[in-house]
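Reviewing the structure listed below.
All protein chains but one are shown at their positions in the complex.
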Amino acid sequence: MSTAVVKITRSETYRTVTDALWQNNPISKQVLGICSSLAVTVQMNTAIVMALALTFVVATSNLIISLLRTSIPRNIRIIVEVAVIATLVIIADEVLKAFMYEISKQLSVFVGLIITNCIVMGRAETFAMSNPPGKSFVDGMANGIGYGSILVGVSFFREFLGAGKILGHQVVPRLAYDWGYMDMGLMLLAPGAFIVIGLFVWLEHTLLKKWH
Amino acid sequence: MSDSVKTILFATVLCLVCSLLLTTAATGLKVYQRENALVDRQKNILKAVGAVDPAQRYSGDAIKSLYRDHIKCVSVDEKGEVLSADTRAQQTIPLYLYLEGDQTQAYILPVNSRGLWGRIYGYLALETDGSTIAGFSVYKHSETPGLGGEIENQWFERNFVGKRIVDAQGDFVSIKIAKGAVADAVRKDLQPNYVDGISGATMTGKFLTQGLKDVLQTYEPVSIHFRNQGMLKIPEKALVCQPPS
Partner (left out) sequence: MENLISIFVNSVFVGNILLAYFLGMCSFLAVSKNLKTSLGLGIAVVFVLTITSPANWLIYHYLLAPGALAWAGLPGMDLSFLKLILFIAVIAGIVQMVEMVIDRYSQALYNALGVFLPLITVNCAVLGVSLFMVERSYTLSETVVYGMGSGIGWLLAIVSMATIKMKLRYADIPEGLQGFGINMITTGLMAMAFMLFSGITL
């Protein structure tokens, strides 16, 4: 059993995934992708859908660009990357509008803004252009999950503190409100998002320092 | 093959593949998207009258059957009369009626108001006495989330139920959004004509107040019919309405 665990932890895939989650978490270490992320963190369900959409786009674009990496002409490299990413984002947006209408209304323009999300372009340029498809796909998934973890974490605090709910279900009991507890309205507004993510990253950095 | 030819060839093939993928996705999914928009619209009309519980999830078919059974959309002219299918009137406006069997229980007006950032779309439902609000729901807006965006929340919309659009003398005054809580900001005798405002969203409140006044003014002839007769005469073959875009 322990040899199996050791084998897994030594494998390349595991290292790629934990790398993206911890040491090189796209948002904190690489300071990427926060653009569209914070606006959808008011509720957990929108954050989760956004994270899934971005993971789909990064992983698939990494895969496609890696498959094409030897045939892309040098001078239109960036344009090709943007074209592939834009196509995938539009497909994701259309699928969401067709099958998850309520949530896509709340996500509004922010799904489209995945095109300009630095993570997607960043991974395509720095990883997919110089690595085989399998590894690129895993790297894309891992980065998506890293991004998603921060997004869902921030949205958990914002929804819980700002509305007393988790995933739309009332968690803070009526009793607490009667006793004078009030939701922290600031959490639902923009400043709340900035402050939560600042504190979040502080926590993550401090923990990383402690464990390494 | 020279570099530039290769580049052009690659670019062309990429364009073709992407266009194909996108067009297939967009046209294939359009059916579902249209359906979703339609069900959403119907759900909001039902929500305005209180026929659906905002906290519950309903399937598309459930909404469609509820709508089919209870909502009738007719065209009315400037005199507030429902037009029959054979008349050819110039200016008609749509009116939604909420029916239980054959009895009209409420009438619903489509709201298209100016907002702070863009238009605010919703539905305002009134009782058959022509003076009391039965419900209000917003389904599309571009207001600031957390501030003006609160207009789509239950607490704001619920406040409209039971409020009056006429004053104590029976004259039309419309419904207004107060600056702050009604209990603090408004005189006791005027309170039935006001709902609580949203802190930090005074402008949204101002614009919405004007927008609601405009739509209620447009439909005043219909409301007057209801105030006087408690009902609206619907001809045998009523002209089906042109739903607002």
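Letters A and B mark the chains as written, and numbering starts fresh at 1 in each.
Operating definition for what follows: a residue touches a chain if its C-beta (ideal position, glycine included) is under 8 Å from a C-beta of that chain, and two chains touch if they have at least 3 such contacts.
Computed from a prediction, not measured in an experiment: that's the story for all the values here.
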Where the missing chain makes contact, among the chains that are shown: A, B
Hidden-chain contact residue, picked from the options B:Leu97, B:Val111, B:Leu126 or B:Leu147: B:Leu147
Touch criterion as defined above, residue of A:Met50, A:Ala86 or A:Leu151 at the omitted chain: A:Ala86
Residue of A:Ile115, A:Met129 or A:Leu188 in touch with the missing chain, whole complex considered: A:Ile115
Touch list for chain A against the chain that is not drawn: 28, 31-32, 34-39, 79, 82-83, 86-87, 89-90, 93-94, 108-109, 112-113, 115-118, 121, 186, 189-195, 197-199, 201-203, 205-206, 209
Chain not shown, touching residues in chain B: 18, 22, 25-26, 116-119, 142, 144, 147, 200-203
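Here is the rule we go by: only the chains that are shown with their structure count from here on.
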Separation of mean Cα positions, chain B and chain A [Å, integer]: 35
Parts of chain A lying in touch with chain B, wherever the complex brings them together: 39, 42, 71-73, 75-76, 79-80, 83-84, 87, 90-91, 94-95, 97-99, 101-102, 105, 185, 188-190
Residue ranges of chain B touching chain A (in the complex, touch as defined): 3, 6-7, 10-11, 14-15, 18, 21-22, 25-26, 29, 32-33, 36-37, 39-40, 140, 145-147
